[in-house]
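A protein chain is absent from this complex, but the other protein chains hold their places.
Our next item is subunit A:
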Amino acid sequence: MKIKLWINEKEFTDDVSPDIALLEWLRSKGFYSIKRGCETSNCGLCTVLLDGKPVLSCSTLAIRANGKYVTTLEGVEKDALEIGGFMADEGSEQCGFCSPGFIMNVIAMKNELTNPTEEEIKKYLVGNLCRCTGYVGQLRAIKNYLKSTKEV
């Protein structure tokens, strides 16, 4: 099936199998930031933005992205460096395997919520699992990040 979409603002056209997941198709195009941690839409590692909204690319068919704008971590390097910097300052990136999906969802959260409380942050990001950090280091990083953006 023919699809046309934009990845990080660049146009792509392809003839894809109707059952291929967006995750696999994006990785096959070289967007290796996207990771798979499960096959059951549980871990959040494969999060990308579809028309600005976070989706799990492991359980989104590539054809569903037809005509839409996909954003991967490669497309938001400035944000990734900024948010990631706060994570690195806490040591809370650790193995880093969940970081791309996590940062994508932090970006989505920042677009969606104004001045979120600690509880709201946790609820928004609850679908992003991490086994290294125990989450509290990530929370410190996100709070520092949000604080820094407020001051600007």
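By our rule, a residue touches a chain if its C-beta (ideal position, glycine included) is under 8 Å from a C-beta of that chain, and two chains touch if they have at least 3 such contacts; residues count from 1.
We take it that contacts and distances are computed from a predicted model.
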item	value
Options "Putative membrane protein", "Asp23/Gls24 family envelope stress response protein", "Iron ABC transporter permease" or "CO/xanthine dehydrogenase Mo-binding subunit": UniProt name of the undisplayed chain	"CO/xanthine dehydrogenase Mo-binding subunit"
Options A:Ile3, A:Met87 or A:Leu146, residue touching the unrepresented chain	A:Met87
Given A:Ile3, A:Ile107 or A:Leu125, the one touching the chain that is not displayed	A:Leu125
Option from A:Cys43, A:Leu56 or A:Ala108 whose C-beta touches the chain left out	A:Cys43
Residues of subunit A in contact with the chain not shown	32-35, 37-40, 42-43, 45, 72-74, 77, 80-81, 83-85, 87-100, 103, 122-123, 125-139
